[in-house]
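Yeah, one chain of the complex is gone here, protein chain that is, but the others are all in their spots.
What follows is subunit A.
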Amino acid sequence: MDNMHLVLQSLISGISIGCVYGLIGIGFCVIYNASGIVNFAQGAFVMLGGMVTYVLIERFQMPYVVAALGAIVVTGFVGACVERLVVRPLWNRSAPMFVMILATLAAQIVIERLTYILVDDQPKTLPAFSDLPPIMLGGVAINFQSLWIMAGSVLIVVALGLFFKTTRTGKAMRAVSINAEAAALQGIPVSLMLTLAFVLSAMLGALAGILLTPTQYTAFNMGVPFAISGFIAAIIGGFGRPLGAFLGGIALGLIQAMAILGLGAGFKNVAALSLLLLFLFVRPSGLLGSTR
């Protein structure tokens, strides 16, 4: 494979993983917009997506699609539990934002450890969605799972955009994110919208995990690195901007892919954190400008 093909191959791989980072980043934005909280349990939702799908297939012999849908529902429920049991009591006591953010980190650790106890500590993987050979495009091989990830992510972003733009609940969630007090004065149940934000965010994390696991693996402790990547994607895109987070994720995936190709795998995180620092110094509001 010549250099050009190698670069193109890496770019496709970067875009593919970047889409996943983008979905995780969107999860951060949805909760941040609704509550101002940076939810560090987001990584646990990604892990649960792959892990619950695996458990439902292996232990309960469910078909792949049913198991994946089940995992999304279960993770959404866990998201609601995190909001009701961890965030809400602190919110009601007007706890400082810093305390609530730390509480979500604690929730992440609890979910991780529970998974460790209930499943085990071994990495798990899922079969690829399509059992087909890679598509060859001018010497560049594109595997079907990458196509699934890219197409699935774009579909999710479009569906999310339509949800926020056209549905009554989506508009109400946007209103809460713009001005929660004014939203309450319209009779919009602000506390329910906060719960919905956690559920939606958890489901997005689960989807990212399900798309990702066939190309890599899932394990009880894989959430944090992906949460960090999603967090960086959200910052690059402009914190609170879902589309920005998606673009930020793709930018992050591309930078990482180029760093691995040019400098070696050890520079993957160096590149990611350098990109983060660059944005924090030069353009702290991100690609699209942050919402607050």
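By definition in this document, contacts are C-beta pairs under 8 Å (C-beta built on N, C-alpha and C of every residue); 3 or more make two chains touch, one makes a residue touch a chain; residues count from 1.
We adopt the following convention: contacts and distances are computed from a predicted model.
Q: Identify the UniProt protein name of the omitted chain, choosing among "Protein pafC", "ABC transporter ATP-binding protein", "Glycine cleavage system H protein" or "Bifunctional protein PyrR".
A: In UniProt, the chain excluded from the picture bears the name "ABC transporter ATP-binding protein".
Q: Going by the contact rule already stated, which one of A:62, A:142, A:175 or A:287 would touch the omitted chain in the full complex?
A: A:175
Q: In the whole complex, not just what's shown, which of A:118, A:132, A:158 or A:185 touches the removed chain?
A: That would be A:185, which touches the missing chain.
Q: For subunit A, which residues touch the unseen chain?
A: On the side of subunit A, residues 168, 171-172, 174-175, 178-179, 181-190 touch the unshown chain.
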